[in-house]
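To keep things clear, I will list the structure first and then write my remarks on it.
The complex appears here minus one protein chain, its other protein chains still in place.
What follows is chain A.
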Amino acid sequence: MTREEVFEKMNEVFRDVFEDDDITVTDETTADDIDDWDSLEHINLINAMETEFGVKFSMGEIVSLKNVGEMADLIISKL
């Protein structure tokens, strides 16, 4: 799966979790850029990414993520 394809699927997950079809994330997107991205939605987002990509994260891996680009890299490293 290419990085572009990963982002395409990640966008679908973001749109589904935040119920907003207008969301398009980039490498630099952070929680500050999406209004409803609070701690509960973060849990939903991480869980949904695990399900969508069929991967498992550790707590250590997700607390150090700084932006969506790093999330994409983490996912790619597990595919």
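Heads up, the rule we're going with is that a residue touches a chain if its C-beta (ideal position, glycine included) is under 8 Å from a C-beta of that chain, and two chains touch if they have at least 3 such contacts; residues count from 1.
Convention: contacts and distances are computed from a predicted model.
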Name under which UniProt lists the unshown chain, selected from "NAD-dependent epimerase/dehydratase domain-containing protein", "MaoC like domain-containing protein", "(2Fe-2S)-binding protein" or "Sodium:solute symporter": "MaoC like domain-containing protein"
Absent-chain contact - pick from A:M10, A:V25 or A:I46: A:I46
Contact footprint on chain A, counting only the chain that is left out: 40, 42-44, 46-47, 50-51, 56-59, 61-62
